[in-house]
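One chain of protein is taken out of this complex; the other chains stay put.
Moving on, here comes chain A:
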Amino acid sequence: MLKKKGWFTLLSLVLMVSVVLTGCGGKNNASSGGNSGSEATANAGSKDSKETKNLTFMFRGGTDEQKAYEGVVKKYEADHPNVKVKIVVTAADQYATKLKASITGNSVPDVFYFESGDLKAYVNSGVLLDLTSYVEKNPNIDLNNIWKYGVDLYRYDGTMAGQGNLYGMPKDVGPFALGYNKTMFEAAGIPLPDKDKPYTWDEFIKVAQQLTIDKDGDGKLDQFGAGFNVQWALPSFVWSNGADWLDATKTKVTIDDPKFIEALQFFTDMQLKYGITPSTEQAQTLDTYQRWMKGEMAFFPVGPWDMSTYEKLPFDYDLIPYPAGSTGKSATWTGSLGIGASAKTKHPDEAVDLINYLTASKEGMEALVKAKVQIPNLMDMAKEWAADTTTKPANKEEFLQVVNEYGRVLPGHYTYNAEWYNLFYTDIQPVLDGKVTPEEYVKTEQPKMQKLLDKAVEQEAKSKK
């Protein structure tokens, strides 16, 4: 008898709780429905209604960058008193997890950074708002004045990225130029590199060898020609030698191309044969970076995001094009991050407005460029900025040339996910250590990468349904 009663009590409790819960849910829905209704009328009635609209803006970046963006958002709020922006900021390495978790959990921020490589997946599953009409009808935006390279990264027509509707605006473009330690060249009496004519690979090795020195004679090198992180610098050598990871259809892995092998061989030779870079034992990325900062390295890649840090360098540095392989032309990676809006945002107008302020407005850009965390998105402003040779680096023009002429996007951008591309770097250590030849490596790695690429292609096809 008692037992039965117990069950009854439990059941009624569960029932009660569920009624309360659904009741709450119902109420919430009703109230939110009411809200959107009143918003609609407010929007229709008068644009400058005093009702506050709340946006969430999620982004990532280093400390300097965070400060700069927070400042610009504050300025935006001051100009738009009816909009409140809640900022969510994370460290760079946690950003992707956080964003994807919020997408899976159906609580996408109104405005957020995203990687150009994730564009297809986000568009196919309806996460991103189509910005085309908003941007086109905005008289303050001149798309022709923003880097075409950057804008095109966020276009997608349903089959190919790079064309069609616009789903994001470039936060910036990140041309990864090559820097050199000018002071070191002058001290060694070596003629300065030409800023318009790239070194050939042979010339580059010769110069770098001259600058690789054991200064105090203790048998340990304490000045190096160069320091390259394989993941960020290898593409430059591969591309300038006329090779690539993918074919034109973006469905075949082409790392077994002889031109590719030659470039990888050259990259490993810099350490193993010519000894102009610190060995793996001597260098994790941080260390080459530290050596460059201490003035112990002749050549080192420089991104615009480094400018604020490099201002305090105890030596003079400048930018030049990367050494050119068999094509005779430089190539390098140019990064970018997009800012997009959620397709489900309650305030699409305000969300796009904020995006435009951060990416395409004069006021916004000026503040960000002043903080030295990026190059201007607006081309006319960029030209003006580059013409000023009094601030370091003098040849800022090189950054613009990278974007306009020889910068490229990483191969993973073209595919549904970058797993196949990442595998290349996961397994590469023995090649850098000279235990596996580049030729052997690409032969064993190509099928593995192809398998993952096939899977990504298949996944993409499925996601379109």
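Definition applied: a contact is a pair of C-beta atoms (placed from the backbone, for glycine too) under 8 Å apart; a residue touches a chain by one contact, two chains touch by 3 or more; residues count from 1.
The rule we apply is simple: contacts and distances are computed from a predicted model.
Student: What name does the UniProt record list for the absent chain among "Ferritin-like domain-containing protein", "Multiple sugar transport system permease protein", "Sulfatase-modifying factor" or "Error-prone repair protein ImuA"?
Tutor: Listed in its UniProt record, the absent chain's protein name reads "Multiple sugar transport system permease protein".
Student: Return the single residue from A:103, A:119 or A:320 that touches the missing chain.
Tutor: For the chain that is not drawn, the touching residue is A:103.
Student: Residue by residue, what part of chain A touches the chain that was omitted?
Tutor: The list for chain A reads 2, 5-6, 9-10, 13, 17, 93, 96-97, 100-101, 103-104, 121-122, 124-127, 280-284, 286-287, 416-419, 422, 425-427, 429-430, 448, 459, 462-463, 465.
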